[in-house]
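Dropping a structure here in structure tokens format, bear with me for questions.
Removed: one protein chain of the complex. Kept in place: all other protein chains.
By written order: A, B and C. Residues from 1 in each chain.
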Amino acid sequence: MVTNDQIIKFCHDNLVIDYLDVKVLERDAQIILELTVDERHVNLYNICHGGVLTTMADTAMGAACLALGKKVVTISLTIEFMHAVSFGSTIFTRATVLHNGHQTMTCECEMLNADGKLFAKVHAIFFVIETLDG
Amino acid sequence: MVTNDQIIKFCHDNLVIDYLDVKVLERDAQIILELTVDERHVNLYNICHGGVLTTMADTAMGAACLALGKKVVTISLTIEFMHAVSFGSTIFTRATVLHNGHQTMTCECEMLNADGKLFAKVHAIFFVIETLDG
Amino acid sequence: MVTNDQIIKFCHDNLVIDYLDVKVLERDAQIILELTVDERHVNLYNICHGGVLTTMADTAMGAACLALGKKVVTISLTIEFMHAVSFGSTIFTRATVLHNGHQTMTCECEMLNADGKLFAKVHAIFFVIETLDG
Partner (left out) sequence: MVTNDQIIKFCHDNLVIDYLDVKVLERDAQIILELTVDERHVNLYNICHGGVLTTMADTAMGAACLALGKKVVTISLTIEFMHAVSFGSTIFTRATVLHNGHQTMTCECEMLNADGKLFAKVHAIFFVIETLDG
């Protein structure tokens, strides 16, 4: 059984997460990633760079796979941006596993603000490189 | 006419690019982005985080749109990872515009090492928010 | 206001839907597409061709946009296949609009069997070419 503390540690093992100041939190027994957009994250339009949101989403999906005892690497990822995430706003994400296969997994995650407004949706395929003992 | 100096400045206006230590270079009159993977970029498997590569690719595609006089925001992006990019390796990317529409543009970019080996390929759709005077 | 009868007619205006024998049904006041896989739909592994499922999904998403009074064309579409859909099985799909923008819309749809098992998930971006009067 993988604990939430182990999942939080896993997220921080991606140093880029700390570097970008993405918070990793436990809420209602689930792992949530949170980002407040500052000058490090924005482009010249003063909105969050899509790569920053993708980094956050990819990490959240890897965490969701680990919660099921699977260590994975990303094969492919698609992100759809619906609204610009402006300077100063806070975005939350939590990933869901759609398909928990032996060799591949499919995940998605929604990127929302505190009001539940959807800013981006991400879906990705992962290759399973290790299955942890139950 | 947008100069390469303007495109290089545009890339650096995304502070995350400097923050991640992505270099923006002119080579054969074209803009190339270059990353040497260090401890800031890797995950626990010691390979480059997919979000870092996506950040680099998204910026390169925005630069390719600007070279055609278009300011854009990303609508959707898909990245396919073919090989792990290991610690210490150097990756180059340069984007191509496949479709230069009035309202939307389609771009792709290849992420290669110095030997031309393909590590990832990215495709994205952009929304045109401003067209610069020719 | 667009009626369900108009949406059903719209689906059948795509002759390929009839040609592939996809049913268009109203259930709980919503439009559902249904396919029972036969010899026309399978590949040499006797599973449903991914293009057939994509055709069904793309039509369902166009119908969901029309239900909101928007006529659209597809800009990009991503489908993820989680389980093979074998000969003789029946698949249902119903699309959801994630983002109802003035110029672009984002939709998704799940492809399920009668037990609710998820076989494929599809996301797509649409360009709005006409907005019907409310």
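The rule we apply is simple: a residue touches a chain if its C-beta (ideal position, glycine included) is under 8 Å from a C-beta of that chain, and two chains touch if they have at least 3 such contacts.
Owing to the predicted nature of the structure, the values given are computational and were not obtained by experimental measurement.
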Displayed chains contacted by the hidden chain, counting the whole assembly: A, B, C
Selected residue (touches chain absent from view) among B:H41, B:K70, B:R94 or B:H123: B:H123
Of C:I7, C:V24 or C:V52, the one touching the omitted chain in the full complex: C:V52
Residue ranges of subunit A at the interface with the undisplayed chain: 75-76, 78, 103-104, 125, 127
Hidden partner chain, residues of subunit C it touches: 10, 13-16, 19-20, 39-45, 47, 49-52, 54-59, 62, 73-81, 84, 129
Hidden partner chain, residues of subunit B it touches: 78, 80, 82-83, 98-99, 101, 106, 108, 118, 121, 123, 125
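By our rule, only the chains that are shown with their structure count from here on.
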Chain centre separation in whole Å, for subunit C relative to subunit B (CA means): 33
Inter-centroid spacing, subunit B versus subunit A (mean Cα positions, whole Å): 21
Subunit A and subunit C: spacing of chain centres that average the CA atoms, whole Å: 28
Shared-contact residues (touching 2 or more other chains) in subunit A: 78, 80
